[in-house]
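Apart from one protein chain that is not included, each protein chain of the complex appears where it belongs.
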Amino acid sequence: MPTKPLANGLRRIGAGTIRAVSRMGFAARFFVAVLYHSPAALRRIPLTLREVYFAGVLSLVVIIVSGVFVGMVLGLQGYDTLNLYGAGDSLGLFVGLSLVRELGPVVAGLLFASRAGSAITAEIGLMKTTEQLSAMEMMAVDPLARIVAPRFWGGVISMPLLAALFSVMGVFGAYVVGVRLIGVDSGTFWGNMQAGIEFRPDVTNSIIKSVVFGVAVSLIAVFEGYDAKPTAEGVSAATTRTVVEGSLAILALDFILTVFMFRGVGDV
Amino acid sequence: MTNAIELDDVSFGYDRRRPVLKGITMSIPRGQVVAIMGGSGCGKTTILRLIGGQLRQQHGQVKVDGASVRDLGREELYALRRRIGMLFQFGALFTDMTVFENIAFPMREHTDLSDALIRDLVLMKLHAVGLRGAAQLKPSELSGGMARRVALARAVALDPMLVLYDEPFAGLDPISLGVVGQLIRRLNDALGITSVIVTHDVYESLKIVDYLYFVSEGRIIAQGTPDEVRNSADPFVRQFVDGEADGPVPFHYPARSYAEELAAGAN
Partner (left out) sequence: MNRSAIDLWVGIFVTIGIGAIVFLALKVGNLASLDSKPSYHLEASFTNIGGLKLRAPVRAAGVIVGRVESVKLDTTTYEARVTMRIDNDYKFSKDTIAAVLTSGLLGEVYIGLEIGGDPQMLADNGRITKTQSALVLEKLISQFLFDKVSSGPGQ
């Protein structure tokens, strides 16, 4: 029958949709459960500090190095393009705006998802695979409070700090290229930047973005770990999903946030 | 006095197609050491998980200390689990903590004991399983048998009223095996607790237990005291006690006949 492949295809789409929606519902319930267990977890500061160490401190190097390089490239390309219009002096503004409004939170978020998010997923997934989570439950210790919530908050705390650091390193990289190498006047560089970038809304929105990304990536990471199939392939698939879903979530959220935050800033 | 554990016509399946347990009934009196034996994959671990409330039976009743486990709320279930120790089949030690921290974990989570006191208690438990010297090792640095002994020490860390041992003897050399067996018995008698041992080791368990259940294909097929088991003429029991490969307990997971499957592959 010729309609058979069509019907099968539709059925597959339907099944996939149902699965996706039910997974999202499950993730939302999971989020509520994590929040519910957060006060207890946060009261034990060392648990969360330890996760700030793993999510934040261990991401420092990659964030600093990437930040400097992205800034240097921005400096080079930005100056080239701006100079076409005789606006090479606006380099500071161009670099500062790109980093603060977009690249800082977004690139730091992408790096965070692949560096820290994947590690969180793999760790929780392996704990599940080796029955450590079960063992904890049998000891009347809720893994959501003891394992998941501290990792979630460790990520949420680390992310804005990493994003700010990324932006600063980027500005520094652009400064090195623009001022030291190309010879833009240092005063012009900073002056243009300061004249064009406002604490509110530019810097505050940057921080809001990075917090939102931190929540999204950390939630995806702990959820995928907790939900992983308890096998080696299950954990590896979950780790991949964290990176993919985390990155897509960041890009999508960035678009939505940008629409809300900066619409109307430029116009009256 | 109620029994420590009571299973009444319990049925359970992980999915609807294949039931794992089909009407299990057993009662385990307080203060006894009881063994559950059966072939690999017959549902022994599943029984322990039902007792611990990690799984919920589809049919029948599981009672621990008089309370139906399936009907407990979260708080009550956690209160119950605080009085249960469980040794997992694969140890399930926390891999990011040292041996010492693994055993201290339940104490730190559930008590306000001082660090000094916790240290003494942990070393005491480790001494009992002969691993005081390994306190600062990570689980990855332990052999399988050592890990099992650490897990055993952790299971009894809070001096529970009920301890569930899933394969406590697997991977142990004959000496530690005897020691662990005696340890389970002594802990049971000294602290007045109830112990459930899931094991394949008939020889060792006959030495220490008060009662044995034999499970096959989701049903209890034989039970009795060690003496009854030793003298039993039941073919199931004989197969276990004498360790014969062929007998009423099937070695193979249900499947098509071997010849049929080979023939299917050849086409």
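Going by the order they are written in, the chains are A and B; count residues from 1 in each one.
By our rule, contacts are C-beta pairs under 8 Å (C-beta built on N, C-alpha and C of every residue); 3 or more make two chains touch, one makes a residue touch a chain.
This structure is a prediction, so every number in the text was calculated from the model and none was measured.
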item: Displayed partners of the chain not shown (whole complex); value: A
item: Options A:M72, A:V141 or A:L165, residue touching the unrepresented chain; value: A:L165
item: Listed residues A:L35, A:L49, A:V65 or A:A232, member touching the removed chain; value: A:L49
item: Residue among A:A40, A:A195, A:A232 or A:I256 touching the omitted chain; value: A:A195
item: Residues of subunit A in contact with the chain not shown; value: 46, 49-50, 52-53, 56-57, 60, 85-87, 96, 100, 158, 160-162, 164-165, 167-168, 171, 190, 193-195, 197-200, 202-203, 206-207, 265-268
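Everything that follows uses one rule, which is that only the chains that are shown with their structure count from here on.
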item: Rounded Å distance, subunit A centre to subunit B centre (Cα mean); value: 43
item: Complex interface listing, subunit A residues touching subunit B; value: 123, 126-127, 130-132, 134-142, 146
item: Touch list for subunit B against partner subunit A, complex; value: 52, 54, 78-79, 81-82, 84, 86, 88-90, 92-96, 105-106, 109-110
